[in-house]
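Only a part of the assembly is drawn; its chains keep their places, and the rest are absent.
Chain IDs A and B follow the sequence of writing; residue 1 opens each chain.
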Amino acid sequence: VILPRGSAALPTGLSKHRIEALADGIFAVAMTLLVLDIKMPESVTYATNADVWRRLAGLEHAVASYVISFFMLSVYWIGHHVQFHFIERADRGLLWINLYLLLCICLVPFTTDLVGDNVHLHAPALLYGTNLLLIAAAFFGQLAYLQRHRHLTAPDFGHVLGALRRRVRFLAFLPLVSMAMAFYSPRLALYLYLSLPLLSLIPSRFNRLPAPHAHGQEDRS
Amino acid sequence: VILPRGSAALPTGLSKHRIEALADGIFAVAMTLLVLDIKMPESVTYATNADVWRRLAGLEHAVASYVISFFMLSVYWIGHHVQFHFIERADRGLLWINLYLLLCICLVPFTTDLVGDNVHLHAPALLYGTNLLLIAAAFFGQLAYLQRHRHLTAPDFGHVLGALRRRVRFLAFLPLVSMAMAFYSPRLALYLYLSLPLLSLIPSRFNRLPAPHAHGQEDRS
C-alpha cells in the first residue's frame, strides 16, 4: 500500500471541473428560486387590468430585492469564475471552502425574501448584510488557502493575487456600509447594493485584473 | 506586477464553458418550474374520473401557456447555443450580457403564470411581451458586443452575423405584434407565439445559417 505524501493526504490531482459544475448548478437554482419570491398569490385570476397593474406596483420592493440579489449572485458567480480561472486542481480543503461558500449562496433567496417583504425594518437588512459578509469571507478564505497551497494554482496566480484581494475587500466593504445605513433607512441600505454591479461595469482599480500570461499567449497563437 | 493590456483589463482567455453551464442550468430549472404553474391544487383526491377530466379541461390556458413558454425558452436556448457556437472565449462584458439575459429568462415562469391565469386581460399579455422583448434585446446586445470584440469570436463569425441578426430581429418582431393584438384579443395574442416554433421548423430565410467553415471541415475529415 502506498502511503499519502503528507498530512494533507488526498488525491492531489482531483479535477476542479466537478466543483465548478456543482457551483454552477447551485448558482443556477438559487438565481431561479429568487423569482419565486415575487410570485403573485397562486393562480389568482384578476377582474380588471387595473387590478393587475396595482398588484404589480405593490411588488416594487419584491422586484427590487429580486434584481439586487440576482446581481449580487452574478457578481459572486463572476468572482468564482475568475478565481477558478487561476486554479488548476482541487484538494479536500479547497472543496470544503467552496461548499461553505455554496451553503451561504443557498441562503440568499431566504434573506432576500425577508428583506423584500420587510423594507421598513432594519433587522432583515442586518441579516442580509451578514449573509453577504459570510460570502465575502469564503472568497477571502479561498484566496488565503490558495496562497498557502500554490501547487493548486496556475503559475500567474501570484501576479493577480493583489488585484483579486482588493476586489474581495470591496465585496466585504459594501455590506458593512449598507448595514450601518440600515439603522438610518433600511430602504436606502437595500438600494445601496445596486452600486456594486454598476461599479463593476466601470473599469476601475477594483476590476483591473492582469491578463494571465500562459492563457493569454495560448489564445493569441 | 503586470498591468492590464487596456481599459477592458480582464483575463482574455476566460473559458466560455462556465457561462454555458450556468445558462444550461438556469434554462433547465426555468423550464421545469414552468410546469409548477399547471399543478393541480396540492394533494387533492378526486371522487370520480369525471372530476379529474373536468379539472384538466379547466387547465386549458395553463397548459397552453406552459407549452408556449417551454417552446419560447427552447427557441432562446437554441439561439444561445448557436451564438455560442461562434464564440471562442469570454470576457467580463460578455458575462454581464449573459447574466442580464438569464435574469430575464428567470422571469419567464412568473409572467407565464400571470398570462395563464388571466387570459381575459391584456395587462398580463403586455407584461409577457415586454419580458420577451427584454430577452430579444439581450441577444441583440450580444451580437453587437461580439461585432465590436471580434477577438472573442470564431473566424467565420463575420459570415453568419447577418443571418444571426435577421433571426434575432424576428424574435423581437413577434412580441410587438402579439402586444398590439392583445388589445383586441389577449387569447389570440397568446396563441400567436405558437407561430414562432412552427416557423423555426420550416427552413426559411430566418433560420438559414451558413455552415461554419473551420468546424465544417473538421467534421468532414
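Here is the rule we use: a contact is a pair of C-beta atoms (placed from the backbone, for glycine too) under 8 Å apart; a residue touches a chain by one contact, two chains touch by 3 or more.
The structure displayed is predicted, hence computed values, not measured ones.
Novice: When 2 copies appear, how many make the full set?
Specialist: If we count all chains in the complex, we get 4 identical copies.
Here is the rule we go by: only the chains that are shown with their structure count from here on.
Novice: Can you tell me the C-alpha superposition angle of chain A onto chain B, nearest 5°?
Specialist: 90
Novice: In the complex of these two chains, what residues of chain A are touching chain B?
Specialist: 20-21, 24-25, 27-29, 31-32, 34-36, 38-40, 43-46, 48-49, 52-53, 56, 67, 70-71, 74, 77-78, 81-82, 84-85, 159, 162, 200-201, 203, 207-213, 215-216, 218-219
Novice: Tell me, which parts of chain B touch chain A in their complex?
Specialist: 1-5, 7-15, 18-19, 21-22, 24-26, 28-30, 33, 89, 92, 95-96, 99, 102-103, 106-107, 109-110, 113-114, 117-118, 121-124, 127, 151
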